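Excluded from the complex is one protein chain; the other protein chains are retained at their positions.
Up next is subunit A:
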Amino acid sequence: MNSDTSQTITRIADDSEMIDETIHHKFMRQALIIAQEAYDSQEVPVGCVFVLDGETIIGSGRNRTNETCNGTRHAELEAVDSILSTNKYTSDIFRRCTLYVTVEPCVMCAYALRQLEIKHVYYGCANERFGGTGGYYREESIMLLRKFFVRENENAPTPKKKINRVLKTEIKPIVSLIPPGCLNFCQTIKLCT
């Protein structure tokens, strides 16, 4: 388990030197480190950071559904609650915030972010069911999820035995209509109308 963690994080650190990192990569890397923490705590590995005015991280969160016995404790809601519980900010603050989250938000979180009038959302890998266009550290986000899902979930009502599952390492290339060099801005969803 420990070697897993260090491997992933080293890989991310290496990447930061290898690729020309934008500010978005920098924040997504933070989100990914938090996702790794979720993985190490037997949670679905999703992590996120909220960035104020494109500069400062004011809160972060990761999935805690197993730990809290609550299927709604997703990374985004965890972060929102931690930001508001400090009493340092009111809910207006989200209008100035950008969210970086390793996996595309689910319907619950997406609509919650909309109610909070969040400025922008960047995500790492898409929810495969709803299509995908790729993003920041997409491969790392996918591998972390795959590693999680080959593990057995003791919290499920009838845990599935997954002895025969193997971890796939091949990641399909992104099929995108958006020309390369577009800075992956297809990942920007403007949730506020």
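Please note the rule applied: a contact is a pair of C-beta atoms (placed from the backbone, for glycine too) under 8 Å apart; a residue touches a chain by one contact, two chains touch by 3 or more; residues count from 1.
The rule we apply is simple: contacts and distances are computed from a predicted model.
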One chain isn't displayed here; going by UniProt, is it "Glyoxylate reductase", "Putative exosome complex component RRP41", "14458_t:CDS:1" or "TBC domain-containing protein kinase-like protein"? "14458_t:CDS:1"
Among A:R29, A:R64, A:K119 or A:R138, which residue is in contact with the omitted chain in the full complex? A:R64
Just checking the interface: what residues of subunit A touch the absent partner chain? 64-65, 67-73, 77-78, 80-82, 84-85, 90-91, 106-109, 111-112, 115-116, 129-130, 155-157
